[in-house]
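Below is one structure. I have some questions about it.
Showing chain A:
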Amino acid sequence: MSFWRVAHAVLRKDLSAEWRRKEVLTSIVMFGLLTVVTFVFAFDPSRHAREDVVPGCLWTAYLFAGMLGLSRSAAKDSQDGGMQALLVSPADRGAIYLGKLLSHAIFMVVGEVIVLLFAVLWFDLGSRQLTPAFFAFIVLGTLGFVAVGTVFAAVSQKTRLKEVMLPLLLLPVLSPIVMAAVEGTALVMSPEGPRGMKSWLQILVAFDIVFTTLGFLVYGYVLEE
Partner candidate 1 sequence: MTSVDRFLLALSAAGMVALLYLIFMVVPNEKTMGFVQRIFYFHVPLAWVSFLAFAITCWEGIRYLATRDHDHDRVAAASAEVGLLCVSLVLITGPIWARPVWGIWWTWDLRLTTTLVLWLIFLGYAILRRSIPEADRRAVLSSVVGICGFAAVPLVYLANRVKATQHPAPVVGGGQGSGLAGIMLFTLMFGFAVFTLLFVMLLRARTAVARLEDAVEEITMQPSGPEVGHA
Partner candidate 2 sequence: MPSKFWWVFAAYVIVWLGIFGYLGSLLGRARTLEREVQRLKDETARR
């Protein structure tokens, strides 16, 4: 099978399985919403400026919900035989990574948009906040998250601690993403305008390039183990 056919097959398998059961997406959305609500209980948003609370709240929700989704997806891979069959074949490991990366990114973005819809109502966000730059931060941050997350979720699944291992490995490595996404989104939303946003976008792009390349190179070693 050619590179693109493998990537496409992996993506389609994940999406159709998800379409039937909706396990990953349900856990992302539910956990994301609950994190936002918990955040509101912990930090009363009426007492803070919106740009001080909303970016941190959204990204905390995205991260933790995303980790839950990644764990679910990796657990499913290790249980069903589809991945094993693919590994016996000489299919390109980079293509498998690309397929998984895309399916995780799609789950994440769909979940993020649903959580965002609630956040728009709850925090009264409008076109002033939801600029193209806002979505650029979501897309680039999510790409970085799944680039490392796809690899580390597969790693964690093969340890004794399973899904408990994932946040221990992932959160420190993701700290540049968290800082860049939260600070950048805060700049977008701030009344003074998005000055200084460019350096955060650069960090996100650099992170995405470094970790998609690394993931592409190392994912095969993890799968075969």
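Behind the choice of candidates: all candidates are chains of the complex that A comes from, given by their letters.
Before moving on, here are some points about what is shown:
What we mean here is this: a residue touches a chain if its C-beta (ideal position, glycine included) is under 8 Å from a C-beta of that chain, and two chains touch if they have at least 3 such contacts; residues count from 1.
What you see is a predicted model, and the numbers here were worked out from it, not measured in a lab.
Only one entry among 1 or 2 touches chain A in this complex, and that entry is 1. Within the complex formed with candidate 1, the chain A residues making contact are 148, 151-152, 155, 158-161, 165, 168-169, 171-173, 175-176, 179-180, 183, 196, 199-200, 203, 206-207, 210-211, 214, 218, 221-222, 225.
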